[in-house]
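Complex shown without one protein chain; remaining protein chains in place.
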Amino acid sequence: MTIEKRTLKKEAVGEFINRLRAGQWQVVAPKKKDKQVTFGEISGAEDICQDYVQTTQSAKGVLFPRVEELFRYQMQENGAQILEREGPPQGTVIFGLRPCDAAAVAPLAAVFTWDYPDAPFKKRLAQTAIVAISCHQADEYCFCTSVGGSPGDTRGSDILLTRLSGGDYLAEIVTEKGKRLVELAADLFTVAPKEEKEKNLARVEKRFDAKKLAEKLPGFFDSPVWIEQSLRCLGCGACAYVCPACVCFDIQDEGNEKRGRRLRCWDSCGFSQFTLHTSGHNPRSVQSQRWRQRLMHKFSYQPDRLDVVGCVGCGRCSRACPVDMNLLEHLIQIAEG
Amino acid sequence: MSEFEPRVVAFVCNWCTYAGADLTGTSRIKYAPNVRIIRFPCTGRIDFMLLLKAFANGADGIIVSGCHPNDCHYTSGNFHARRRWIMFRELLDFMGIDVRRVRFAWISAAEGAKWAQFVNAVVKDIRALGPYQHYRQVVGAGIQ
Amino acid sequence: MSETKEKREAKDAAMAEESNIYRPYLMRLEKITDEAPGVKTFRLKFFDEDEGKNFTFKAGQFGEYSVFGEGETTFCIASSPTRTGYIECTFRQMGRVTTALANLEEGSVMGFRGPYGNTFPIDEWRGKNLLFIAGGIALPPMRCLIWNCLDLRDRFNDITILYGATNVANLVYKYELEEWAKRPDVKLVTTVDPGGETPEWKGQIGMVPPVLEKMAPASADTVAIVCGPPIMIKFTFPVLSKLGFTPENVFTTLENRMKCGVGKCGRCNVGKYFVCKDGPVFTFAQLKDLPPEY
Partner (left out) sequence: MDALRNKARELLENKLAQVVIGYGEGSLGRVRPVFVKEPAAAVKLVYDGRCLQNLATYLLKPEVKKMGKIALVAKPAALKTVLQLAAENQIVNGEIIVLGVTADGKLIDFPDFKAIEAHVAASGPDLSPEELAVLDRLSHMSVEERWAYWQEQLSRCFKCYACRAACPLCYCTRCTVECNQPQWIPVPAHDLGNLEWHVMRAMHLAGRCVNCGDCGRACPLDIPLNLLTQMLVKGVGEHFGQRAGISATLDHALSTFKPNDKENFIG
């Protein structure tokens, strides 16, 4: 579908959100709460916070919640009953996230839809629309251009808004779903603006080539660089849980012999227990092996198996890390090593 | 709906309070049936997490009772427990968990009457406080 | 291996198009056999008859067995695909779920998800000799394969089975070992580690690798299948290569921590291969180019 260009006036954004909410869409957007900007449901445009480089957490929770019920069971005299919740009742519009987060839907969907389709994820994806806003500021942690993205990238978005110099937005309607959203408020979207999009975007320098890195990484399996880099890593799960592209999960049962439920919850390859066998054998027993797995998975295995890079260069993991494990710096060290 | 019947869970030590409760029974003293008694070798063996487990499973009030200081069958179990409860009670209060619902006592094997009075008093207070909705809303929250 | 994978995945994917892939079949626990201290074999029947009828699997595939309220655990399907109407699994009581499994009685309800993973390429072994080498609790994946081959006995030349365990009590499937011993068309050698024998023990005494060396089976036109603890595999392969077995002709199964079993939860990978999708069956040639991460 060719991308249609329109203009969305600055003052029309509030109305657009009200139309969305009237159209049975729940709208989630970045909101400022104490020192952190994080995604939450909004009732109007005034709740939206715009002056930040990147939110602390990604909007991944909308598509892949941190705790999700797979099914509920009820034991009976002869047998058991397995009940499943239907999908989220209301559609959700994720409004105002960055293009790199929108691009992060691709690695998520790649894992959840290859081979056996993951029904819970597919239901949520079908009922989610993404209205992204291009980046007008970036910092040294950002490296979207090195992994195939850019501050104005339309991949993954249904509508991409770019704030122009006058404050109005260039609206690029990318997908059918985007078109359906625009139809809810067609009068607000006027003819395409003259102004160039590129000069309103942040500058993010390309620091390495993801393809070359993917070819180089297998050769680094036994290199001491992993030990050197991961000495200060504490083995917590912060990087995996703020990452918009991390999909590893755990399945846990909660309940008793009468009733209960099976839950899917986030997990991280950084934890020591992630691959621990009940016999005590652990194929990845030291932190350097886990740090290697994290990078190999995102930059070598996933591109190789599902031809999608497991990272969108949003820089959240480096910002959230308590000991400043700067992913970009370590990737460059390997790319040039 | 009939009057609210609180569910009270009692963690008691085997040598003193449990025996005391036995004595209450053998001396035919009636007391509120709302209490469910769980026996432990000693108050020192009661893990503080069990109180939270009781609340999560629907308890409205909790009783913890054991031997008087210096009477502990294991000499120092109740002393350690006392320190643990002093700190745990403060932590619960600090986190906003209603400590009026957690009642502690020393009840020896001979104090059958005291056990009955104590249980009746606790059940009356908890009935006044009503069901512990706050905690029960936490169970199952945060799951999509 | 990849050719059959595509075909099978297309079928499975179509079948599982909309259904929740984490929802297990309901199974009734038919029979429990105590194999060894802490080791049990379960025979499971499908609650839903037609689910049972159109359930098919191949030797080497595994499943996720769940005890509701405790969790899921991963074992291979130990019964042969040629025997329909039920599936069997053998496990040792070790962790949370296996302990819950061990506490179940006959008639209880549990769950099963599968079949997952790839298979032993039995069709390619037509007319060859088969050498099965198993250690301890790793006989179950082999047993499924052995019975599968024995039910199609005429397709293969001679079949040799070498099975070792730490001591006599730890030998699993004791009745079937006797059955195999009586069959003229199967050569069975059982061994126990030195010191594990009992006075009336008639089999060999010694670890699997030295006993294999003594047996010195011919490697011409023979396929070897090895399953056992990592230490046994490490010492068995040099013996096999000395006897002339090429890495492509030696198969084994890998085990890794698993949760989803369908290549999603990112846990069971060895290098870029998922043990649950590209395995559990691997040839030694593949093992060589896998990073030492299993």
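Order of writing sets the chain letters: A, B and C. Residues in each chain are counted from 1.
Keep in mind that, in the parts below, contacts are C-beta pairs under 8 Å (C-beta built on N, C-alpha and C of every residue); 3 or more make two chains touch, one makes a residue touch a chain.
Nothing here was measured: the structure is a model prediction, and the numbers come from that model.
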| remark: Visible partners of the omitted chain are A, B, C
| task | Return the single residue from A:L83, A:A126, A:A186 or A:C265 that touches the missing chain. | result | A:C265
| Which residues does chain C use to touch the chain missing from this display? | 95-96, 99
| request: Touching the hidden chain in the full complex, which residues of chain B are there? Just list them. | output: 48-49, 52, 56, 69-70, 76, 79-80, 82-99, 103-106, 118, 134, 138-143
| field | Where the unshown chain meets chain A, residue by residue | value | 34-36, 38, 56-57, 66-67, 139-141, 227, 231-232, 234-238, 240-242, 250, 252, 254, 263, 265-266, 268, 271, 273, 286-288, 318, 320, 322-324, 326, 329
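Rule of thumb we're sticking to: only the chains that are shown with their structure count from here on.
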| Category of the chain touch graph - line, ring, star, complete, other | line
| said: Distance between chain A and chain B based on Cα centroids, please, to the nearest Å. | reply: 47
| remark: CA centroids of chain B and chain C: separation to the nearest Å works out as 51
| message | Please output the residue numbers of chain C that touch at least 2 other chains, ranges allowed. | response | none
| field | Residues on chain A engaged by chain C in the complex (per definition of touch) | value | 70-71, 73, 75, 78-80, 82, 84, 111-112, 114-120, 221, 247-257, 260, 262, 264, 267, 269, 274-279, 281, 283-284, 289, 293, 296-297, 300-301, 304-305
| chain A-touching residues of chain B, taken from the complex the two chains share | 142-144
| Along chain A, where are the residues that touch chain B in the complex? | 65, 67-69, 88, 263
